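The block underneath contains the structure these notes are about, expressed in structure tokens.
The complex appears here minus one protein chain, its other protein chains still in place.
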Amino acid sequence: MTATLLFVQTLNGLQFGLILFLIAAGLTLVFGVMDFINLAHGVQYMVGAYLVAAFSVWTGSFGWALLLALPSALGFGLLLEVLVFRHLYDRDHLDQVLATFGVILFLNQAVKFVWGAAPLSVPVPDLLSGSVEIASGLLYPVYRLAIIAAGLIVAALLYVLVNHTRIGMLVRAGASNAAMVSALGVNIQRLFMIVFGFGAMLAGFAGAMVAPILSVEPGMGDNILILAFVVIVIGGIGSIRGAFLAALLIGLVDTVGRSFAPNLLRLFLDPAAASQTGRAIAPMLIYIFMAAVLFFRPSGLFPVKR
Amino acid sequence: MAEPLLELRNLRKAYGALVVTDDVSLAVQPGELHAIIGPNGAGKTTLIHQISGTLRSDSGSVLFAGQDVTSLSMPQRVGRGLARSFQITSILPGFSALENVALAVQARSGSSFRFFGNASQEKALNQPAMDCLQQAGLGARAHIPSGLLSHGEKRQLELAIGLATEPKLLLLDEPLAGTGHDESQRVVETLRRLKGRLTIVLIEHDMEAVFSLADRVSVLVYGRVIATDTPGRIRANPEVRAAYLGEEEMV
Amino acid sequence: MTELADTASAPAPSLSTRFEVVPIVLFAAFAAAPLFATYSGAEGYVLSLLTRVMIFGIAAMALDLILGYGALVSFGHAAFLGIGGYAVGILATHGIEDALIQIPVALVASALFALVTGAISLRTKGVYFIMITLAFGQMLYFLATSLAAYGGDDGMTLSSRSLVAGSRILKSDFAFYWMCLICLLGAYAFSRSVVASRFGRVLRGTRENAIRMEAIGFQPFRFQLAAYVISGMMAGLAGCLLANQAEFVSPAFMTWQRSGELIFMVVLGGLGSLHGAIIGAAAFLLLEEFLPEILHGVSFFLAEETRAHLAENWKMVFGPLLILIVLFVRGGIMGLLRRPRHG
Partner (left out) sequence: MNVTIKTLGLAAAVTLAAAPAMAQEKLKVGLLLTLSGPSAVLGQQARDGFQLAVKDLGSKLGGRDVEVIVVDDELKPDVAVTKVKGLLERDKVDFVVGPIFSNVAVAVHKPIVDANTFYISTNAGPSNLAGKSCSPYFFATSYQNDQNHEVLGKVAQDRGYKKVYLLAPNYQAGKDALAGFKRHYKGEVVEESYVPLNTLDFQSELAKIASMQPDAIFTFMPGGMGVNLVKQYRAAGLADRIPFLSAFTVDESTLPAQQDAAIGMLGGSNWAPNLDNPQNKKFVAAYEAAYNSVPGSYSMHAYDAALLIDSALKSTGGKMDNKDAVRAAIKKADFKSLRGDFKFGSNGFPVQDFYLVKAAKRSDGKFQTEIVEKVFDDYTDAYAKECAATN
């Protein structure tokens, strides 16, 4: 395997990791600040993708569709908050899991009801279609670079927002001690709504960004939800910094591990056995990685002090 | 003087730059009621955590009954007769008062890896538990779910649980905290009854109670023991008076 | 100890010998069902459905033992269904078809898996525990999909149900039904005993306040681990039965969704009530089976096409139903049953 290939795979891992981060950021905040397990976070990602698909048919432009999809995703998140989630904050985690699972069942079926079971398509915007040549014969799609850029920009914005604004201060304080924040006379209900809506919008944004490269279909949020949970648990619940690092690590472990695990194993095993073992191990890698992290750091990489 | 039951040698605990207990050395004699007092933030609760094994010490050692127990976990120390109560009431609220105590008895009598037989019907557990409840003055409330007990009763229950572990030494972390006047009287009476029958280390803010109960008093200030002596001499100690100045009135 | 501990509202089991209506009615219904099944004229179907209910009842009860009584939320419990199922399937392909060998092998394998993964998982708490058990469940799932010799992702069909001491008695749906009922009763009686025993009391105490338990001299880890192993073995037994019920084993037995469903069964039935777990399993499976028809039935006033549409999209009703149950029925179905008595 050449160095260029390794480089390309690293880019791929980075891109996958950043998408995971967009989803995980909202999840970890909602979890950290409100102590609320939101299984329905994955369907908000799906809803983002469906919204952009619907709007791009309507407007004929990905840019406009994205602009419309973001506030819609925000509005949708707030709607869910008012209808369902608000009534669950003071419940125990299991109640939250059960009720938000109900939301998943409903929405997965609802998008099928509205848009049909067949996957939908969103064309890559013309401006960002095509590829750049990284090395001779190795092309890399521009749109993927755009995803990486967008992910990094959002991460930077989040960093500023969380570390250098009043609301960010409240969020951080809320993650380590929610009771204290409400004792300060902050309208905790409104803070929750803001965090929630913001998280939903980020997930929707991630869904919208991947719509042109992945198929938009019912249930697309379910597997990514599990990965997002893996990310926030590795990172330490409530920690944006942890989520960022963990998302990139998971992205890299999954992408790079998948393509290089068989090659590595070939050093110890004969090729047939290596490829067979590699195949068996590849999908387990991220779970092995998570179990290992939790074994040494039972509260994740960046535990938030409680 | 007899060999001390509990001996602390140079215990230290720090959180980063904040040193909470520093070079604490102390000897508790068998049978005495040894009180540890000190202003807020002096490190009293941390010290109890270190003695009981809830917290690991950074350095120093804890000797109990002549043996080094520094590296033992809390349950292991309990097994050797070093029991504790908690400053913030720590009971099993869903269990009846009797069951709270019976569990402690169970910990001391036979294996708990028994999967058959109704534990709540075991006379061998319930009888001693009832005795402990009576000693703590809670006999009449044995079958009330402990979460429904009054605050003072919960403190008494903590004492009963501590007793049921058949300790050689009982560490009591502010047993009077948050109790009303009558309730605190009842707890003090219970302590007075227990005194002499087992060794007690008492951390307490209520100076009246401390000075009426204690055989000896150690004063902890900023993580250091500045004096250990009889209640009378401690009261007269100028250093102690200085440390408490403005903090609260010495009795 | 876990974040769930302080809010989990599972009541201590009733330790009096009070006459208990719910479990008696429940088991009487299971015992009477075969008669009804014969009468219905679709006995194989009715028995098969109820057998499934009982098998998942065992699995849900196993989970309830650690979840309801130990506040340990295992999100990988379907792995044990898989271990039980694969023990039957793999042994059967090698000619060992007797349940008297298969079940002990399944129990030992489940116990070993629980011992190793439990010892690692119990280092963590709360949500971290949920996720690490999920991780182990997923590892086993992917391992099963890579077992090409045993059907890989497609799974494998059993040539017949297990033998019992060389006899083909389980070939009859009735015999198999009774065997499952006996297993369910046995598991229920054993779990009741465990919960009330010295061991169970320590486990329940640990759920309420682990620090207090340490302060009176218990090491919670050992009890939680033992409970995890017991629970895993019970779920492994359910896996053996499930393989025999479907006469089929596949990795689909141990998807994370299946683990989630087990949690829902427990919560739906009411946390910390063993027969509640069985009732939760029954409610979940019967809703899954009949909700389409119920919807079709109650919408008789609509056009046939709309009714078919409604029945096909039954999950759009099932989802909100779950939400409503959580919002308005505290303590699951058992909470609903208990309410009148309390007041």
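Each chain carries a letter (A, B and C) given by its place in the written order, and its residues are counted from 1.
Here, contacts are C-beta pairs under 8 Å (C-beta built on N, C-alpha and C of every residue); 3 or more make two chains touch, one makes a residue touch a chain.
Bear in mind the structure is a predicted one, so any value in this text is a computation, not a measurement.
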>> Let's see if you follow the contact definition: name the visible chains touching the chain that is missing.
In response: A, C
>> From the list C:90, C:242, C:274 or C:295, pick the residue that touches the absent chain.
In response: C:242
>> Applying the definition given at the start, please give the residues of chain C touching the unseen chain.
In response: 25-26, 29, 33, 36-37, 39-46, 48-50, 52, 142, 145-146, 148, 151-157, 242, 245-248, 250, 252-253, 278-279, 282-283, 286-290, 292-294, 297, 308, 312, 315, 333, 336-337
>> Residue by residue, what part of chain A touches the chain that was omitted?
In response: 2, 4-5, 8-9, 12-13, 15-16, 109, 112, 116-121, 123-124, 129-131, 137-141, 143-144, 210, 212-220, 223-224, 255-256, 258-259, 275, 279, 282-283
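In this section, only the chains that are shown with their structure count from here on.
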>> Nearest whole angstrom, what separates the Cα centre of chain A from the Cα centre of chain C?
In response: 31
> In whole angstrom, what separates the CA-based centres of chain A and chain B?
Replying inline: 49
> With chain centres defined as C-alpha means, what is the inter-centre distance between chain B and chain C in Å?
Replying inline: 44
>> Applying the document's contact rule, which stretches of chain B touch chain C when the two form their complex?
In response: 52, 54, 73-75, 78-79, 83-86, 90-95, 99, 103-104, 106-108, 111-122, 161, 164-165
>> Help me check something: in the complex, which residues belonging to chain C touch chain B?
In response: 11-12, 15, 190, 193-194, 196-202, 204-205, 208-209, 211-219, 223, 226, 230
> What residues on chain C touch chain A, complex-wise?
Replying inline: 3-4, 7-9, 67, 73, 120, 123-125, 127-128, 131-132, 134-136, 138-139, 142-143, 145-146, 256-257, 260, 263-264, 267-268, 271, 313, 315-316, 318-323, 325-327
